[in-house]
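Every protein chain but one is kept in place in this view of the complex.
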Amino acid sequence: MKIAVCIKRVPDTETRIAIAANRTAIVETGVKFILNPYDEFAVEAALQLKQAHGGDVMVVSLGPDTIQETLRVALAMGADRAVQLKTDGAPFDTLSVASALAAELTTYAPDLVLLGKMAIDDYNHAMGPALAELLGMPCVSAISKLTVADGRLTAEREVEGGVEVVTAPLPAVLTADKGLNKPRLPTLPGIMAAKKKPMEVRPAALGVARVVVRSLEPPPERPAGRIIGEGAAAVPELIRLLQTEAKVL
Amino acid sequence: MAPVLAFAESRGTALRKAALEAVAAARSIAGADPVHALLVGPPGIAAVAPELGRAGASTVFVCEHAGFTQSNPEAASALAADRARSGGYRAVVFVSTAQGRDLAPRVAARLGAPLATDVTSLVVTGDEIIATHPVYSGKAIATLVVTGAPAVLAVRPSSFAPEQTTHTATVETIAPIGDPSASRVVVTELRTGGGARLDVAEAPIVVSGGRGLKDAANFAIVEDLAAAFGNAAVGASRAVVDAGWRDHGEQVGQTGKTVSPSLYIAVGISGMIQHLAGMRTARTIVAINRDKEAPIFKVADYGIVGDLFEIVPALAAAVREARRTG
Partner (left out) sequence: MDQDLYAIDSALSEDERAVRDSVRRFVDERVMPVIGPAYIDGRFPKELIPDMAALGLFGANLPVEYGCAGLNNVAYGLIMQELERGDSGIRSFASVQGALVMYPIYAFGSDEQKARYLPAMASGEIIGCFGLTEPDFGSNPSGMITTAHEQSNGSFVLNGAKMWITNGSTAQVAIIWAKTGADDKSIRGFIVPTDTKGFSATDQKGKLSLRASDTSELVLQDVCVPRTHILPKSGGLKSPLMCLTQARFGIAWGAVGAAMACYEEARSYATTRVMFGRPIGGFQIQQQRLADMLTEIVKAQLLALHLGRLKDAGTFTPQQVSLAKRNNVNIATDIAREARRLLGANGILAEYASMRHMANLESVYTYEGTHDIHTLILGQALTGLNAFN
């Protein structure tokens, strides 16, 4: 099987973020960058499929040279080869990036394309289905269970109030949600081996960016709340406030 | 004069709340121009078209086909893209539900249209649509400029309140593109969790429980409080999901769902940043915790300090009484 995994290098949102002076980006010094956690599920799924069916796992990412470190994390987990689509800064526009990924993947001609369902920085939640359309492939998004057999995939995805069971033929695009698997840690021998695996760098064939970030702001402050009382004795006051002030009851 | 198209999400032959929110969001940018709704479903779905009219759609395009008995993303997106092309729309609006997140990017890619998702506010200024979109787990709000028509927009659930008008919409039947039964992606089954439990991301009221409940069995008091409200969903902190007490589908927070209900009640939840990221945009937040220094009280509009095992049942009884008499 030929499996391609699209990954993204993102700030670890456990750390605090500060908005930069230009107001269109965050301050990067002191920020820890990691492999997008949802992409880890995708890499792990690819590695498990390779273990079961044999084949090749390629990881691809778009960005400046700093993303090579993240590509090597995926190589250290067990991917076979990496491709950096080089660009100064990854655009925010989903379709612009999807065009570049589609161009690369058309050449690679995978049986499966895996990605995380979303990136924890941009929260766009759109790359998988957009990429699938550009590739002309079926897509199942936000999957939490997957089996592949005889050229078909069967997956489960959470929807509001339930779970959909979905099938599609290969080749296909899948996006991974939490619960799909437990990603393996890069082993120490794996980290050393990653340095010797192929890492190709090519310019990114980006599409026009028609969605741009004009500014970043901190979220609006909530007005200060108050502790209205102690114990069950405070319940009548809460009911009164919910009825008269908050008007939700 | 460019109308705006709203995708009306449905399940089986019933409309989903997201459909009305999409119409509301479309109305907010259409201005004086009309809003059209696109409704796809199995035979019988046309019966809900008037609801879309009352929500503010002037025309409802309906496609009825057995191939839409289950969700059919390929056929739905092909039809939406085709309708968008034919109608010369300013924008195509979805809601960022599980379905909307799947369809909107497909439609954008088919149309070669710019795409903004999980949008919390919209303003049209001439050639541009200005959209706000939370990023970095809600730690920042991005203002996006979307250039080009049609633009494909997916708005965050509960960001645009459905309206109630007395409009009647014109209903037009349209044919699917190709054969929906021949889609490559096939939903073979929809398993709904025992009973029609409200999804935490959609419910107007969420009652969430955390480690303060001490035991999985004690979640019964959270469920009871939710039941007392009638239209509330049960949520959970990451700690109790990781402990196996509750399902991941109920998890609210950075690695779970982001919710924007009218009322969020946090029971026995300390209020770590990762949890707050998932609920801080709720309109009213109530916190019940025995530790008055718990961080949750900093974001709560109303806090009660004390033993939740006494407070929550008392609150459930009071809510039931208020609803009975109110």
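The chains carry the letters A and B, assigned in the order they are written, with residues numbered from 1 in each.
Simple rule for what comes next: a residue touches a chain if its C-beta (ideal position, glycine included) is under 8 Å from a C-beta of that chain, and two chains touch if they have at least 3 such contacts.
Remember, it's a predicted structure, so these values are computed and weren't measured experimentally.
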item	value
Hidden partner chain, touching residue among A:10, A:45, A:58 or A:73	A:73
Contact residue for the chain not shown (choose from A:23, A:53 or A:195)	A:195
Touch criterion as defined above, residue of A:186, A:207 or A:225 at the omitted chain	A:186
Residues of chain A (touch criterion as defined above) contacting the omitted chain	14-15, 30, 32, 69, 72-73, 76, 185-192, 195
Contact set of chain B toward the excluded chain (per top definition)	293, 295
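Heads up, the rule we're going with is that only the chains that are shown with their structure count from here on.
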item	value
Separation of chain A from chain B, taking each centre as the mean of its C-alpha atoms, in whole Å	21
Contacting residues of chain B [partner chain A, same complex]	16, 70-71, 73-74, 77, 96-99, 101-106, 108-110, 112-118, 130, 133-148, 154, 184-193, 196-199, 201-202, 205, 229, 248-249, 254-255, 262-263, 274, 280-281, 283-286, 292, 297-307, 310-311, 314-315, 318-319, 322-323, 326
Residues of chain A touching chain B in the complex	11, 13-14, 16-17, 19, 26, 37, 92-95, 98, 120-134, 138-142, 157-169, 172, 178-179, 210-220, 222-223, 225-232, 234-236, 238-239, 241-243, 246, 248-249
